[in-house]
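In this view, the complex is presented without one of its protein chains, the others remaining in place.
For chain A:
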Amino acid sequence: MNQQGTNRVKRGMAEMQKGGVIMDVVNAEQARIAEAAGATAVMALERVPSDIRRDGGVARMADPRITEEVMKAVSIPVMAKARIGHIVEARVLEAMGVDYIDESEVLTPADEEFHLLKDRFTVPFVCGCRNLGEAARRIGEGASMLRTKGEPGTGNIVEAVRHMRQVNSEVLKVVHMSDDELMTEARNLGASYEFLREVKSLGRLPVVNFAAGGVATPADAALMMELGADGVFVGSGIFKSESPENFARAIVEATTHYQDYQLIADLSKNLGVAMHGIEISAIAAGERMQERGW
């Protein structure tokens, strides 16, 4: 008996991405550059986060033509973004056969109260989180992969670091709690008791957790691995840099060899100019993408 869309199949796909870099692309040419550089997957979208931030307006699922073009261009998995809570965008992406859907705060939310019930889909989902409570709720809805949110489109790693440290310190706390403390912790985090028991028994999150939102250099990618990320999403950091080919390749290598500092020094030389960054305090609180979702 052949079973599709099981947790094992959906989570397993993310396990195969570990140690890798998933790159945002807006057309076939960028997708081919990403694949040639060693990306483990690409994320097809209409505008990278820094352009979304600059242009404003409502950010939606990409034109299916772009996603199809990317799917035809590469043999590695293709992910695509749907708005938070937008059931139909997600169903459309599933019907098109994308390999993973990112229910993403980078796009303008379609629903400010309810995230997608991802369990209902055969295609797997990745979702953003800033802490263990958000992680628990997304997994509870059926997410098969997580990424810490960071602050997309800024080229500033500070929020990605904050969120990765937060999630991992909360995991560690749960792992070391006694069983009789778990229910209170579940209430405090807004997580289910069963989820915390699972985290405690596994000693880690039950799904892969990548870093996202602010990676702009090879050293940034290596930093996130050092802090316990399973891999890295790079949005604007590659195709908004001076030399996408160089940055893509160097970020892939730095992710694999994240503790080889001499190597990271070598591959950071003469890369060209990284994307221009934004100081987080310069972004009005209401415009911070990480505040979207709950």
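The criterion applied here is as follows: a contact is a pair of C-beta atoms (placed from the backbone, for glycine too) under 8 Å apart; a residue touches a chain by one contact, two chains touch by 3 or more; residues count from 1.
Throughout what follows, contacts and distances are computed from a predicted model.
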Undisplayed chain, where the name is taken from the UniProt record, one of "NADH-ubiquinone oxidoreductase chain 5", "Pyridoxal 5'-phosphate synthase subunit PdxT", "Polar amino acid transport system ATP-binding protein" or "Sensor histidine kinase inhibitor, KipI family": "Pyridoxal 5'-phosphate synthase subunit PdxT"
Listed residues A:Pro49, A:Gly85, A:Pro109 or A:Pro124, member touching the removed chain: A:Pro124
Listed residues A:Arg8, A:Arg54, A:Arg187 or A:His276, member touching the removed chain: A:Arg8
Hidden partner chain, residues of chain A it touches: 1-6, 8-9, 12-13, 15-20, 35-41, 75-77, 94, 97-100, 122-124, 249, 252-253, 256-257, 260
